[in-house]
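Next up is a structure, given as structure tokens.
Here the complex is missing a single protein chain, while all its other protein chains stay put.
Order as written gives the chain letters A and B; numbering starts at 1 within each chain.
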Amino acid sequence: MRGLPANLVIGAVLVGLVVGIAALSLVWTPHEATQMNIRGKFGDPSAQHWLGTDQLGRDVVSQLMAAARNSMTVALIAVLLGGSIGVALGLLASALGGWVEEAVMRLADLGFAFPALLFAIMLAAVFGPSLTNAVLAISFINIPVFARITRASANQIWTRDYVMAARAAGMSRFAITRDHILPNVAAPIIVQATIEFAVAILAEAALSYLGLGAQPPASSWGRMLSEAQTLMFMAPELAIYPGLCIMIAVLGFSLLGDGLRDITDPRLVRER
Amino acid sequence: MIALEDFCVSFGQAVALRNATLSLARGARLGVVGESGSGKTMLGLSLMGMVPDAARRSGTMTVDGVEMGSASEADWQKMRARRVAMVFQEPMAALNPLRRVGDTVMEPMRLHDGLSRARAQARAVSLFEEVGIPDPAARLRQFPHELSGGQRQRVLIALALACNPALLIADEPTTALDANVALRITDLLVRLSREREMALVFISHDLGAVSRATDTLVVMYGGDMVEQGPTAQVLAAPLHPYTKGLLAARPDPARSGRDASGKRRRLPTIPGTVPPLHALPAGCRFSGRCSVEITACALQRPALRWADATQAAACHLLTGGDA
Partner (left out) sequence: MTAPVLLEVRGLTRRYRLPRRSLLRPGPVLTAVDNASFTIRAGETLGIVGESGSGKSTLARMVMAFEKPDAGQVLFQGQDPHALSHSALRQLRQGFQMVFQDPYGSLDPRRRVGWSIAEPLRAMGEAGTQARTAQALTQVGLSGQDAEKYPHEFSGGQRQRIAIARAIVTRPALLVADEAVSALDVSVQAQILNLLMDLQEDLGLGILFISHDLAVVAQVCDHLMVMQHGKTLESGAVTEILRGPSHDYTRSLLTAAGVTP
């Protein structure tokens, strides 16, 4: 582990923790997360309920774990979906240039300008609020991000001598994109994806907080926060726990992304 | 004014510089010639105390009588800019693009010599005049990207001269420049060395520039100094097989063209390539590629042998007194 930057190691540990717990929740949680027990509401932390129970008697730990699973799933799908579309658009813009590039970049500008929240509300208005809609909304805001950085990185690679050589060899733009551009832009895209993961977690929490994402009985940190709001003076810890979870998850991914960027910095990695 | 004795620099098993020995008086001009991996850059860095921390150094180095071979970074910082200064190859990389060139040049004066802004500015103007930058007062306020390659190199030289060093090391100062500009920069360095009685070490692979700029020459290969002597003499009558091979490999319009059968004449070459630092032969570094080598060459390192009072080469085949 020596030689790896601290942010990478800490980030990896945190991410591993969160992802591990989320995966674990697929097969085991201390209690059924949605199991209500009104008589046992606002329970103190005990051997039975490690962090106590909430206002409906549900086990806090189980809810946090289930929420972690939902959060990870949403973030993963959203980043993969939005990322794939964004990268494809960026590569296309870079390879074809001209009016195609202009059009794609103006579309990206539009996407950036369009408030994600508004999009989520629109989707909710048409299809009803759900976790799926949260995924779609977050995917949507990822597209312009990936399109822009892919295009910028790809444009740099197109000027390299070995790409010129491939053009001189008669390779098609598609083949050059597949063989030379994509492998060489992979690093910044992966770094960006990790950071977008953090953004997606926050976005999911925000949407669920507003009631546009996870609907009960599905668990979500954001929804837990929203429910805990009215109970702030009776049981503040019910807000603190999900808030801490969000923080740890976002911090982990941010640090990981930061650390990945450090180790893939071309100035440090260049072989001569 | 500066002297090296048996100076060695190594990185674990790889020896970058082996027993470098030279001495330079004020106003003397020494050329250091070699190709990639010859150790010439390491020699330049050694003279500035800028050898990487990971390297092991041995041998002695005296600068104006002060022993600097094992000096600390703090001691070297007092020496740099004041006694020894360096000009690098890439002018654009060495100048902060966000600062005006005048500010860059004035910084060491104000830092080391404690000059006031007004006096530093006056000094900077006169320095710019000295290095041949036209309209110096106006140029002070310009940014690096507004200047041509040759002008940037002149700015770098002015920067190096800012605190009146006794020794100027120029590492490939002309490589990034067009031929005409390179000629003028070379002449500038010679003039400055004469007018300021400043020692000059001119490190380059450009034999033409070196022959114009220097009185004595050292040829390096694989970290060893393989030949030394008066520049004109070494270039006209080289002793060491590597020097001979290097000079013969230069394209020469007088020897090119087609021969009687119509075939293009080829250039004489040195077979093979320079081995990596950790795989150099233990004896003479050039063994394995030398056309006249004998069995002793790979095993035993040749000492510097003098052919006459001024020219010497490290070769077993040379008859003559040992150094």
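Following the convention adopted for this analysis, a contact is a pair of C-beta atoms (placed from the backbone, for glycine too) under 8 Å apart; a residue touches a chain by one contact, two chains touch by 3 or more.
Since the model is a prediction, treat every value here as computed from it, not as a measurement.
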Of B:P97, B:P134 or B:P253, which residue touches the hidden chain?
B:P253
Just to verify: which one of A:A103, A:M122 or A:M164 makes contact with the chain not shown?
A:M164
Tell me which residue among B:V15, B:M42 or B:A182 touches the hidden chain in the full complex.
B:A182
Quickly run down the residues of chain B that touch the omitted chain.
35-36, 149, 178-180, 182-183, 205, 207-208, 245-246, 249-254, 256-257, 263-264, 266-270, 273-274
At which residues does chain A meet the chain that is not included here?
160-162, 164-172, 175, 179-180, 183-184, 271-272
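The rule is short, and it goes like this: only the chains that are shown with their structure count from here on.
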Using mean C-alpha positions as chain centres, tell me how far chain A is from chain B in Å, no decimals.
54
